[in-house]
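Every protein chain but one is kept in place in this view of the complex.
Order of writing sets the labels: A and B. Residues in every chain begin at 1.
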Amino acid sequence: MLDTIFIITAAIILISAILTITAHNVVHALLYLIVTMLAVSLVFFILGSSFAAALQIIVYAGAIMVLFLFVTMMLHQGEKSLAQERHLFHFSSSITALVLCSMLFFELIYLLFLMPVASNTIFTTALSPIVTVKQIGMQLYGPYSLLVVISALMLLSALITAIHISKNPSTTKIKTQDNDL
Amino acid sequence: MIPISWILFLSLSLFTIGIFGVLARRNLLFILISLELMLNAVVILFIAGSRYHSASIANSDGQIMYLLVLTLAASEIAVGLSLVIHMYRQHHHLDIDKLNTLRD
Partner (left out) sequence: MSNYSSLLSLVPLLPFFSAVILLFSTLPKLWISILAVGSVASVALISLFFNFIFWQQSDFILTANLGTWIHIDQLTINFGLYLDALSLVMITIISGVGALIHLYSTGFMYEDPSFKRYFIYLNLFVSAMLFLVLADNLLLLYLGWEGVGLCSYLLIGFWYQDRSNNLAANKAFLMTRIGDTAMAIGLFLLFTHLGTLDIQEIQSKAHQTWSLSNNTIASICCLLLLGGAVGKSAQLPLQNWLPDAMAGPTPVSALIHAATMVTAGIYLIARNSQLFQLAPDVLYIIALIGTFTLLLGASAAMVQSDLKRILAYSTISQLGYMFLALGVGAGASAVFHLMTHAFFKALLFLSAGALIYCLHHEHNIFKMGGLFKKLPIVAVSFAIGCSALASLPFTSGFFSKELILEQVVASNHTGLWWAAVLGAFITAFYSARLFFVVFLGKTQSIPDAVPTKAMSLALGILCVFSLVGGIHPEGLKTLMPPLHSNGLSALHHWLPITLPFIAISLAWWMFKTKRFGKPINSTLLQSVHQLLKSGWAFDRLYQTVFVSPFKFLCQLNNRDIIDLFYRLIEKISCALHMVFSHFQNGNLRRYNASLILFCILAFAWYITGELTL
């Protein structure tokens, strides 16, 4: 039963991923991406990581994708953007990428599944017990506390960078002119 | 119980689809979107890895790694989108093929 759900979810992931990257409209692509993320969250649930699944929905699909959408709203110009996008992405211009990616895909499949190796031990492991949120919290406050600090630093630097880059250049210029006078 | 080879296959396919998106699209926003797809593929693998790690001991490393990847994705998106806005303000288009003034 879990297998069937998993297969259906996997199919949804793949189909919506393909639809994401071949869309002409940015908003459509973002919506497909959100569907993909929700399906991935479902896969996390199937795998027993409820914490990760919850985070996926809340943070990833809820915050990051919404950020994407805000920026798209700022930059999207309706029909003109659509026409531009059709001009930019054409099936014939992506032949090279298609060839390269399919080659990579087949190579990876061969490496992992079709190589004549004596024993594939990774395919025979059993499941480990499900981890609770409490255990994750204890890990975070214990052995992996440095990771938390580092990720905080990363977010801080991203924040500063984003503020600085997206400042309006006209406001900064006026200050320097005052200094010259 | 799901054989891990299925999850591997799923992750690989999603990753390859993401690479195709990065290579084939010229719009900067779509490249960022494809990047997100690749990150998701990797994250599936992490979580599956921690779940299939050992039969007796519970392992939460995968989800903690997922936390980190999430943070990474967030900061990357923040910076990336601000750069997208900056580029749009300067050039009024988002075509990366026209962004080649760093050549010789």
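In the analysis below, a residue touches a chain if its C-beta (ideal position, glycine included) is under 8 Å from a C-beta of that chain, and two chains touch if they have at least 3 such contacts.
From a predicted model like this one, the values you see are computed outputs, not experimental measurements.
A.B. asks: Return the single residue from A:Leu19, A:Val35, A:Leu82 or A:Leu108 that touches the missing chain.
C.D. replies: That would be A:Leu108, which touches the missing chain.
A.B. asks: Pick from B:Ile4, B:Ile19, B:Leu32 or B:Leu94: which residue touches the chain that isn't shown?
C.D. replies: B:Ile19
A.B. asks: Kindly note down the residues of chain A that lie in touch with the hidden chain.
C.D. replies: Residues 96-97, 100-101, 103-104, 107-108, 110-111, 115, 117 of chain A touch the chain absent from view.
A.B. asks: I need the residue numbers on chain B that touch the omitted chain, in ascending order.
C.D. replies: 19, 22-23, 26, 96-97, 99-104
To be clear about the criterion, only the chains that are shown with their structure count from here on.
A.B. asks: Counting only Cα atoms for the centres, state how far chain A is from chain B in Å.
C.D. replies: It comes to 4 Å between the two C-alpha centres.
A.B. asks: Considering the complex alone, what residue numbers of chain A touch chain B?
C.D. replies: 2-3, 6-7, 10, 13-14, 17-18, 20-21, 26, 29-30, 33, 36-37, 40, 43-44, 46-49, 51-52, 55-56, 59-60, 63-64, 67-68, 71-72, 74-75, 84-85, 88-89, 93-94, 96-98, 100-102, 104-105, 108-109, 112-113, 122-123, 125-131, 135-136, 139-140, 144, 147, 151, 154-155, 157-159, 161-162, 165-166
A.B. asks: Please output the residues of chain B touching chain A within their complex, sorted ascending.
C.D. replies: Listed in rising order, the residues are 1-10, 12-14, 16-21, 23-27, 29-30, 32-34, 36-37, 40, 43-44, 47-48, 50-64, 66-68, 70-79, 81-86, 88, 93-95.
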